[in-house]
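Here the complex is missing a single protein chain, while all its other protein chains stay put.
Chain lettering (A, B and C) follows the sequence in which the chains are written, and residue indices restart at 1 in each chain.
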Amino acid sequence: MSELREITFVEALNEALHQEMERDPTIVVMGEDVGVYGGIFGVTKGLLERFGPDRVVDTPISETAFIGAGVGAAAAGLRPVVELMFVDFFGVCMDQIYNQAAKMRYMFGGKIKIPLTIRTTIGAGLSAAAQHSQTLYSIFAHVPGIKVIVPSTPYDAKGLLISAVRDDNPKIFFEHKLLYGVRGPVPKEPYAIPFGVADVKTEGSDVTIVAVAYMVHEALKASNELKKEGVSVEVIDPRTLVPFDKEAVFKSVRKTGRLVVVDEDYDRCGFASWVAALVADECFGYLDAPIKRVTTPTVPIPFSPTLEKEILPNAEKIVKTVKEVVKKV
Amino acid sequence: MSELREITFVEALNEALHQEMERDPTIVVMGEDVGVYGGIFGVTKGLLERFGPDRVVDTPISETAFIGAGVGAAAAGLRPVVELMFVDFFGVCMDQIYNQAAKMRYMFGGKIKIPLTIRTTIGAGLSAAAQHSQTLYSIFAHVPGIKVIVPSTPYDAKGLLISAVRDDNPKIFFEHKLLYGVRGPVPKEPYAIPFGVADVKTEGSDVTIVAVAYMVHEALKASNELKKEGVSVEVIDPRTLVPFDKEAVFKSVRKTGRLVVVDEDYDRCGFASWVAALVADECFGYLDAPIKRVTTPTVPIPFSPTLEKEILPNAEKIVKTVKEVVKKV
Amino acid sequence: MLTQDKLLEMYYKMVLIRAFEDRVHELFVQGRIPGFVHLYAGEEAVAVGVTSHLRKGDYITSTHRGHGHCIAMGVDIKGMMAELFGRKSGTCRGKGGSMHIADFEVGMLGANGIVGAGGPLAVGAAFAAKYRGSGDVVVCFAGDGAQNQGAVLESLNAAAIWKLPLIFVVEDNQYAISLRSLSSTKLQPRISTARSVAERAVAFGIPSVTVDGMDVLAVYEAAKAAVERARAGEGPSLLDCKTYRYYGHFEGDPMVYRSVEEVEEWKKRDPIKLFRERLVRGGVVEEVLDDIRRKASLEVEEAVRFAEESPYPEPSEAYTDVFTDPYY
Partner (left out) sequence: MLTQDKLLEMYYKMVLIRAFEDRVHELFVQGRIPGFVHLYAGEEAVAVGVTSHLRKGDYITSTHRGHGHCIAMGVDIKGMMAELFGRKSGTCRGKGGSMHIADFEVGMLGANGIVGAGGPLAVGAAFAAKYRGSGDVVVCFAGDGAQNQGAVLESLNAAAIWKLPLIFVVEDNQYAISLRSLSSTKLQPRISTARSVAERAVAFGIPSVTVDGMDVLAVYEAAKAAVERARAGEGPSLLDCKTYRYYGHFEGDPMVYRSVEEVEEWKKRDPIKLFRERLVRGGVVEEVLDDIRRKASLEVEEAVRFAEESPYPEPSEAYTDVFTDPYY
């Protein structure tokens, strides 16, 4: 790798889009306010000026039509990158995602491919309330046929978005709103990070933490805290939920004997449960303590900062939970 | 209870609707083909003739509009029962269900209520293929604010539907297509089964099986098989996933030390995982074996009978899995 | 005929909305209000002109830009301001925030974070009104952008076939965030065809009219006909009101998509200014209007004080109100 600059998560995504669109003329970008505005979080800034309105398409507020258009265009040979402004809006367009894009290849006997990338935003912490703060990746991981990508750093954001754009399957790419401003080292040239390869953020021997998106940072904070108290934590960021690198998690749990899953999505039937279930099945003999989940309780995200803080997972809650499992040996 | 007749699941539901509509004039029924046709599975048969077109409303194919109309009508004082013909169609109308109906009470500070019942169908086994065979209750259990009801017998179907109609919250009521023709004893008069109370279908000491909807019957079949081989199985039907009677499950697992969850929904981030996760956390010390899930692998439901059979959970697979955990002691 | 009292009440509501929104803008800039906030300043004539016809038993559904609708319907601004501050004394006990203020007592079925979602809710409320046979009506406010959302389009059809007492009010403020509702340049694609949403409504079987949304009396007159039609059981109507928002789409919007000149041009036809001129021409004394304005400002200040002095909800309240029963 050559030049490594410190840039933000949003700049990393923007650079990935610029570079891939430069390389591949079949890539088109669609969505609400992706053109003139440059995306309400700035991810598509400059694309309209560079690639013109045929490739960077501002759409009406018709998510079903334009996400479905992404599916149809992918079926017909393009490689669309479509923005769903907030994942909370999936309810107006889910059919095109989960019944169409995600199942076409299978239903049609494997004879076609749908190289579609849907980008969307997740996450609370901005007092954006019940319909603009959700973290719903579990729903997309629940249904077959769509790859689920959840970067936590600028480096991963760029590398995973490039992989996504090049991959021949339907994918949903989740960008946590609190990560956009986070800075980190990112190579200038294009690079691809493979799906299904977890990143062990820090090695440890007492307990394994699996954390996703913004929660990776909270887990690392917790890990630092815990280190001071003599608890050695291994933090794993799976980076993609589908495919999921379960071997990396199993390997770690076999070593530590303890697992805490940290996940901002709702607890009930969520991703954290599934990781817990995999381990409770496949690593049972190695477990020294109950498997814990630090998640968002299944309530609508409240507006008031005091209430929002109450329900969100954070470093403090992670520390507390880890202590419970370490104590219980 | 007075007269107990053997009637079918679909007759039990139909009777519940007739009796409740008779009792409460604020109940209206809406959906595609619920009137003239009587519902494509016959659940609403005779309602139009009895209660007239003001209360039994055939709708255009506009799920967003008519499910949303159910929400709005509930907000404005009615008690609508709306049919979503197949749960597979949730993708065209989820917003009105999960962002509107389910969150309004919370977002508005508890000052209102939304007494809405959504009835829908689930389940494979009819070669209805990828878009008419799914069992997606986990998605509704995942999001806050909606009660999730999944009866497995005609008796439960009637009693739970009556409870649903009388309950002041948004609910989704899942009817498994393979259950409609199942017969069982049902009292003639109206009765309500409380939510959140699991039914222990058969007591046992070696292993706990939690099973839902049609899978309750497969689990009971498996339990009979296993009994012959000297394995004593406790089969628990939670009947409602939200609220979930976790105490009943915990009590059983504390006794048996083993848990197998049987669930026709997709495995990844599904209901079975969540039950496993609860137990792996809260009953860890009692567990004598890995927690197993017998679920549908996360692939689209294939059309061909040989393929469909391959992926669906059934008694045979349950027996095999139970033997694994019993052996592993 | 509008009485002088009614006219002055309408004026009061318009200046109250404006004072509220201007103040919220300041508070947001000062960092005293969190979250996503969409201001209604500039569009007051629409909310006030329409809701002036409503009575107890009627309902409205609203949008992400809901403060104006709330105030027009008579939601207490102390509660609203406290809600924006996330306080326990807020209209929704701090749980909803700007995008989710509702007050069923006065017929306000809720602001909404999902564009177009109010359409089906309005269909349902109108269905209930018709079912009750009470002569009550429902108004569905929605933006120009929302008109291309399936939820709204399906609702037009449903309202038409069921002949519901429902008035669709389009607040065409020229933009859906950065997209012009009608535009000719390539870089600002049209979000609708050249055909108007009013014309579209007619094709759904719904009579419609295009209205000067900066003129509260024009809105009032158009709404009068629509509301009467609805109360008489003659079915839905649509009003396509041409208006303008003065602030950014949301607070914090850099507004790259429009020029200062354009904003200034629209402000020349400010709805409050226009209405004031009309009232004065009609014989209302300037001081009366100044007093109303002062009163509105004072009320807003009082609301800010009330909000700031109110406590935050206790953390445990995060778990209440999910259902009518305790949380599980």
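We take it that contacts are C-beta pairs under 8 Å (C-beta built on N, C-alpha and C of every residue); 3 or more make two chains touch, one makes a residue touch a chain.
Treat the numbers as computed from the prediction; the structure is a model and nothing was measured.
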item	value
Touching the absent chain when the full complex is considered, from C:Phe127, C:Phe141, C:Phe168 or C:Phe204	C:Phe204
Among A:Gly35, A:Gly70, A:Gly123 or A:Gly184, residue touching the chain not depicted	A:Gly70
From A:His18, A:Lys113 or A:Lys221, residue that would touch the chain that is not displayed	A:Lys113
Hidden partner chain, residues of subunit C it touches	148-151, 153-154, 157, 160-161, 189-195, 199-200, 202-205
Touch list for subunit A against the chain that is not drawn	28, 54, 57, 59-60, 62, 64-78, 80, 95-96, 99-100, 104-113, 144-145, 147, 168-169, 196, 242-244
Touch list for subunit B against the chain that is not drawn	32-33, 35-38, 40, 48, 53, 57-65, 88-89, 91-92, 126-132, 297, 299-300, 302-307, 309-311
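Just so it is clear, only the chains that are shown with their structure count from here on.
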item	value
Relative to subunit C, chain with the most remote C-alpha centre	B
Separation of mean Cα positions, subunit B and subunit A [Å, integer]	30
Numbers and ranges of subunit B residues touching at least 2 other chains	64, 95-96, 99, 106-107, 144-145, 242
Subunit C: positions in contact with at least two other chains	90, 92, 94-96, 100, 112-114, 150-151, 322
